[in-house]
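What you see is the complex with one protein chain gone and the rest in place.
Take a look at chain A:
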């Protein structure tokens, strides 16, 4: 017993002297003397650069990033062609310059605009402003005539009902040939 404690204290002393050297086994093992086990720090899978690997529990970022990805995709799908086309037109065509109307010349209706894209749209897509003006005036004229007709109709009804000399407001009477006058043929019979 006393010898065992002496051996133990000797082993502790030896371990304290060289704690990281395994005295009789392979280098992978922890010192397996009957003492406190001292872990060899170079054998554990730890890198001193970034710290210990952790599994951080966080909510999913999939939906947000999918939304932003799709947003950027659909925005640039037509945005880039439009930007390229507009840049091309502005660089290679350029805006028109103001000039006096020459004598005896009636400019086309698209020649009153400055930017080439506006001129294109006005020429190919829209009707001329004069035509739009005339269309509006035609609509107003038609509505005015309808309103006048309605007022005239009301006035005619009033007059015909009052005077009774027109084709309207006739009361239907029975046909003369259907009247039975036989009971009047013999008075005081």
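The working rule: contacts are C-beta pairs under 8 Å (C-beta built on N, C-alpha and C of every residue); 3 or more make two chains touch, one makes a residue touch a chain; residues count from 1.
Criterion: contacts and distances are computed from a predicted model.
Novice: What is the missing chain called in its UniProt entry, if the choices are "Dimethylarginine dimethylaminohydrolase 1", "NADH dehydrogenase [ubiquinone] 1 beta subcomplex subunit 10", "Trafficking protein particle complex subunit" or "EKC/KEOPS complex subunit LAGE3"?
Specialist: Hidden chain, UniProt protein name: "NADH dehydrogenase [ubiquinone] 1 beta subcomplex subunit 10".
Novice: Could you tell which one of A:6, A:85, A:140 or A:156 touches the chain left off the display?
Specialist: Looking across A:6, A:85, A:140 or A:156, the contact with the absent chain belongs to A:140.
Novice: With the full complex in mind, choose from A:70, A:86, A:101 or A:121 the residue touching the hidden chain.
Specialist: Residue touching the chain left out of view: A:101.
Novice: Among the options A:56, A:77, A:91 or A:125, which residue touches the chain absent from this view?
Specialist: In the complete complex, the chain left out is touched by residue A:91.
Novice: Which chain A residues would touch the chain omitted from the figure, given the whole complex?
Specialist: Those residues of chain A that touch the unshown chain are 91-94, 96-101, 107, 111-114, 116, 119, 133, 136-137, 140-141, 143-144.
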